[in-house]
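The complex appears here without one of its protein chains, the remainder shown in place.
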């Protein structure tokens, strides 16, 4: 396939993300990477579960966590997962404008989530003096949730870069795989969050 | 394009070429040279260890320095010598064996190398900045978290950077093997080395994240006062041990499996016979990889996990003897009825069988959980793992290097010198490590700076040290061989060994697009099939056409350099906050390169068919 | 590559197919929200039974399956390798978590 065909395809194929060899490589490679990420987060979850009772003082999960904020965060992130699905839907229909719109909404929701998380951390630190260094539980909590937050941040930067870089030239076979795997990444972040709100917050509240 | 530059200028251009290359064959050179260099470093550290232990109550080096020496020896050998040499072989052979022009992610391939390289350099800089890591290559907390100075900080950061490179390399090979096979190269026609690389890469994918997390926790504890391993604040030191071994055990199979694959190719080539029990060999490789994830706690039998956990892990560990045995017997029966030619590559491979079998057997003995209460952390274990690592990985590396040297560098290593290097190394190896089993049982713990007189350990240690000198001599002769060959030996043909697999169907070294026309694979040992039908080379699967190749890039180098700089920032910010600047600069460089990479389209270039060499590549 | 002249008929067909897939997505989204509500509800209203933790975990797992299979298309063809690697990761991860909840403290 010539460069011209990749950058200015005459007709978009059904699955533009997998139309080129490079695209197929990215697609498979990224999924494999997510397999590795699964182990990464499992190790963090394991560490958290091993240390969530290693509290010092009264800063226990039950004492600290409030569910309303977590609920809002969950709704934001779950919805952003749907909006990124919409974006890919429009990508497959070769509707670049709509795709950008939905990606934009995804980014806004993600930012909302991140804001809430920062507020939450700030709240724990200032109101409860519960920090990364307070106890083994504190270290494990901030590390697990913080790694996830870091992923959210990276995802936001990534999607935004893609949007800006390609805003002028539209969809092609070179950038379609990039958009596609960015959306995979975003879904994966959501998957991790589902376990975080379940294991850290809900189970923490149950005690 | 990259070759054009190299042709034009002198040394500078050649260096620039290697700094920017994304060609898997050149990346193989980079891996081999740096891995080889670190092997010599690790070997010299081993010599210092053996000199210190040559006699009782010796004082050749101080106790603290000894701990640094053994830590750096283990870490260097595993992460900076064995792993890169394996990646060198994978880069040199896998794309060629599957009939691909390139790997799936040439850019990431280069990034993987440079991350490993800078991680390794960072780790070794610790020698000059007030002390290397000294808590063993296993780096158990809280010895590591409380170790004074910055040695252990170098360990965490250096391995984190190098480990990221390894993970990237692993994913690259997985995708290459899944997506880039030539027409007709089905999974069950892949050479065993490619299969082993595939399984190894899978192990890397699942094992390294555990190390990543472990290193992050260690880093947070040491540099940011977290409390993961601080029992006073509710931390738990056993977490590190599990994370380390969840990574660490698969790691030893990551080391050995590619060489198992290489041995399979070598045995069948030099016996002029098809590999005996191909499908059983594939199955065994996969099974070893699979079981490799369920046995890590056999390193922790004495930690106090209780008899139930110990028993489960003991039995699971023993199970690995079965697929490994399948391999040993299939190799023997590959040679059975063959026409065995004892080249240097074959010599190393033949020597591997009894050596590794002994190592595997002591492994099974260690797996007997209760008995490990005696063996654990003694020289019995040191004997075991050097038998499998040196007798398996190092012998395998030497065999593969002899085997693929013509493909990598266009010349056959001198056979006489090859055999001359083998014998002292082989004899020295058994002298050094066989006696260590007995030393262990007679009461010598490992990681001992010195042992006392009167415990019956003197002669054994002396013999062991003598053996190490013989290994030194062997390695030295090998180095001479490399120089001699590059000066004196004639250029090799494309197929010097009467090979069976695709890499031997093209010239040595191959053109940078590998195959002018992608070959059509018609079965296992595709080149052999064509040869038995009287053809000279492979039948092409496509007409001659333009070839798409990736562009070289300096970004992987710069990106890794950024992390390297930031690494110092992380290490020294504990002393002065002004070092935070280094973190920002370094991360800025790295993130900047990433941004550049994603903003700048890089779709590669084409080689026009008029510029290709004639024919499908058979020389 | 054959995509150069996709007949408009096929385009149309693809579009309807995408639509149908989208409907599935919306349904799974609604279910996911529902599961989340149930999970939070159980904790907020103190449904303190013996089963609460297993139930919470089960709800999470089902949600994640929706994410993987529908949102991330793991159910579609051409996803064998991705599925294999994800489940490989899940298996190793599960072993890790079992370990960290059983033999870390004694």
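For the reader, a short list of remarks on this structure follows.
Just so it is clear, A, B and C label the chains in written order, and each chain counts residues from 1 on its own.
We adopt the following convention: a residue touches a chain if its C-beta (ideal position, glycine included) is under 8 Å from a C-beta of that chain, and two chains touch if they have at least 3 such contacts.
We take it that contacts and distances are computed from a predicted model.
Per its UniProt entry, the chain excluded from the display bears the name "Cytochrome c oxidase subunit 2", taken from "Cytochrome c oxidase subunit 2", "NADH-quinone oxidoreductase subunit H", "Nitrate reductase" or "ABC transporter ATP-binding protein".
For the chain that does not appear, the touching partners among the shown chains are B, C. Among B:342, B:581 or B:599, only B:342 touches the chain left out of the display.
Looking at B:177, B:369 or B:502, the residue that reaches the missing chain in the full complex is B:369. If you put the hidden chain back, the residue from B:16, B:333, B:484 or B:579 that touches it is B:333.
Listed residues B:216, B:276, B:296 or B:385: the one in touch with the omitted chain is B:276. Not every partner is drawn; the one left out touches chain C at residues 105-106. In the full complex, chain B touches the hidden chain at residues 62-64, 66-67, 134-136, 140, 142-143, 146, 231, 235-238, 271-274, 276-280, 302-304, 306-307, 310-311, 314-315, 318-319, 321-322, 325-326, 328-330, 332-333, 335-342, 350, 353-354, 357-358, 361-362, 364-365, 367-374, 376-378, 438, 441-443, 445, 447-452, 454-456.
We adopt the following convention: only the chains that are shown with their structure count from here on.
If you sketch which chains touch which, every chain touches every other chain without exception.
Once the centre of each chain is set as its mean CA position, chain B and chain C turn out to be 36 Å apart. Chain A and chain C have centres, each the mean of its CA atoms, that are 14 Å apart. Residues of chain A in contact with two or more other chains: 1, 28, 32, 35-37, 39, 43, 47, 50.
Listed for chain B are residues 174, 178, 205-207, 210, 236, 239, 246, each touching two or more other chains. For chain A in complex with chain B, the touching residues are 1-3, 6-7, 21, 24-25, 28-29, 32-33, 35-37, 39-40, 43-44, 47, 50-51, 53-56, 132-140, 143, 161-162, 165, 174, 178. Contacts from chain B toward chain A in the complex involve residues 104-105, 167, 171-172, 174-175, 178-180, 205-210, 212-214, 216-217, 220-221, 224-228, 230, 233-236, 239, 243, 246, 548, 595, 598-599, 601, 603, 606. Partner chain A is touched in their complex by these residues of chain C: 1, 3-6, 14-15, 18, 21-22, 25-26, 29, 32-33, 36, 39-40, 42-44, 48, 52-53, 56-57, 59-60, 63-64, 67-68, 71-72, 78-79, 81-82, 85-86, 88-90, 92-94, 96-97, 99-101, 104-105.
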